[in-house]
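Apart from one protein chain that is not included, each protein chain of the complex appears where it belongs.
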């Protein structure tokens, strides 16, 4: 028995897991409808795929939500997992699921996939016969991913960096890297049976003044860590940043460099996709305004040339959205994509060059770390601040890089911290900003810059 | 007494007009608040001005509408005139106004300004102290414009071509030119007393598959006809065409050529502005979709670099919008303009060159007409089809030019009719289209192309 | 069958009218299109002159109601129009309106078929059904 298979057995010997029939699951994946694979849709679609967010505790609620979505012409269904499952607390999840089923009140903020089990969940997934994307935020997602794939969920979001630095205060980063290595390998293995399982990184990070260079570096590194393990279909992503031009430049550079680095490690055969998240930062309270913002995000996603867009709702600033609000966003977004035509070809050579130089310099610093494996190099680079994510709550993150917005709302780096931004680029970034203000003035600018969509 | 003054006296001797006190009106204009002049706002504003549409039969309704607009942060107030007044049928307008006032039902699709009179209307205009733009569609607008300026309305939309070819079936075109000459002169004369009265041309025309070359030629000609008479502030305009790139190219070319031709006739001192209309064609019945379309129009207006945007509402497809829907659009549009930042710089040299060549060729053909004055040259050019507006209801219009949309929804000319589109340009336009279909197929395409936003 | 069509009153919305002509031709009617901005008398005059079986009026800008009130009185001045099929469509009210209420109103004004915010081709399908039904009666 292989080491991986041994690990699998251990993970699955869990009192909350029904007997896991590996052979049956393999058969299921081998014969599963191509329509369940987003990788298949990416290959044949000539439009941007639209995916909302959403997860409810009970099977029935989730089923109803999917019906709503299908009616509004969804392309990709989401399955958002509850926070107990995310922390591997299946016991609490079980209790809360029972309470949610017995009462009319939701005791979970997502779908407890492990408790529902793959036999039940698969019924729902195959019933709708649409690709499903797993949204979680789990550092140790090994059991969750086994259950997801066995259920017919063939896209897995997350990664050791992007699901940790924005979502956790002190979960050990090295453990996260190893758990995710397992996930990549499971995805890679199943990919050999049918269409590839798609892995997607979570580019929005903290959604707060993260400069494009940091976003891209982290996207590229999670992509490389997955491709290394044999993953054949991967999506890099980022969210609306506040300047249309900066988004377009970011899209151009991330596409170019993802291809470049994939080829560098001999994985040029992998399919790489680009996903765009509608504005992920602080939303306006005014729901009509929220809809304007959402529509604008869709327009920018088109200019960026994204393969998939992940939507927000008019209720973002107030609380968990209703299925109705969620479905409305999908219908509106599909309409917008349909009527938006004649996109201009936009190239900003100077900005692209600066951003490319920054990304390459940070990547080089990571590769030059003396550790033996890529994941250890990345781990060290986060630890020593070569990678620094603004507004990460995690204790390992340096938080020494300082960014503000220039007059055009581009995010600019005014303090590098320990990130090896080349001097020429750093001077360029600072030259765009008004730095004549004192510290208090700059702090006020940062506060203002976080609230630009309000 | 000058000839003009004599004509004025005749026009105003009308059973529906109260005694017109010219001296008082002159005093009023001379001392009017600068805030009432849009030309003043253009000069000092650093944002795109937002102007909704709207006109109701009764004074009270119009007043209430303005209150709504001011609350939602409007920049320019509209005064839309009813269609009886537009056709100088003041008798019917009077009857319908009375019916509207007596019953709770609107029997007019706009504000019958002549029947209300300037003394009454001025009270409303000065009360709000915002610039008001007169939207009508009247071939013989002489009485209407006198009344408007006397009321404090210092922007006059329209022109002999743009208010005739889309708005009339058989009103004599030569008369329209002469009546509008009168309007230009009245505007020019009043402009000497205070800030200039702004004249605005109506670029949307029939809003149905009009190619940009025709739109621009007509904009330039109406501008020249106005500047010739001494108008010092003029807005050229066009409406969303269906392809973002075509709109951006149209904006670039119209700005460049307006300046060019104004200087050619020695009127380089006039201020020229660019106005963009949110989609003017057939709207979707689904009101949520209508809002997406409206927001997208605002984004494109920003990319085009318009000085003013004229809005639509979510109720466009159903009927005259409620004040609430109208005010909502204004608030939403202002929000979108505020949060849309980092506009890329877009230049499409090939498309700009083609369009510039087309416009210059048509302009040259107009100038080469043997008639003695510009208006007669233009008149002849329309009569002989050198200028041809698709879907014009006017009997003088040739209706021989045929346009369809290419794959990117650019409007392309596939039959020139008598319009002197240079061969090189014509070949380019046709090369973008699928012309393999038979006539029935092309007719179906045209029907489809009219409904692209549905 | 002969159809007289056009847009009533001071309404100049021509696009539907152009498409109407194309559709009626495609369905094999003999079409007399008076175009936009056509007054009620002109419609009836044309029906009499051409001996049309159907009068198909469009209205888009909200004017229809004002004119329609005069239909019965006017029609009665002409002779032999009893078999004329009278149809109206487009946007038949100013602002929003209750579709059923509008239909009831216009039927009272003398129209056989009322198509408020109904697609052209749906409306023309109704017309054909109506003609069929009449034949069998």
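Which chain is which? They are A, B and C, in the order written, and residues in each are numbered from 1.
Rule of thumb we're sticking to: a residue touches a chain if its C-beta (ideal position, glycine included) is under 8 Å from a C-beta of that chain, and two chains touch if they have at least 3 such contacts.
Keep in mind the model is a prediction, meaning the values are calculated, not measured.
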**Message:** I'd like the shown chains that the missing chain touches, ordered by label.
**Reply:** A
**Item:** Residue among A:167, A:182 or A:276 that touches the chain left out of view
**Value:** A:167
**Item:** Residue touching the undisplayed chain, where the options are A:162, A:206 or A:235
**Value:** A:206
**Request:** Just name the one of A:13, A:127, A:318 or A:368 that touches the chain not displayed here.
**Result:** A:318
**Asked** Where does subunit A touch the missing chain, residue by residue?
**Response** 83, 166-170, 206, 208, 282, 285, 318-320, 391-393, 395, 440, 443, 446-447, 450
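Convention: only the chains that are shown with their structure count from here on.
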**Touch-based graph of the chains, sorted into line, ring, star, complete or other** = line
**Message:** If I average the CA coordinates per chain, which chain comes out farthest from subunit B?
**Reply:** A
**Request:** Compute per-chain Cα centres, compare each with the mean of all protein Cα atoms, and return the closest chain.
**Result:** B
**Item:** Where subunit A and subunit B are represented by their mean Cα positions, the distance between them in whole Å
**Value:** 46
**Where subunit B and subunit C are represented by their mean Cα positions, the distance between them in whole Å** = 31
**Message:** Need the CA-centroid distance for the pair subunit A / subunit C, whole Å please.
**Reply:** 57
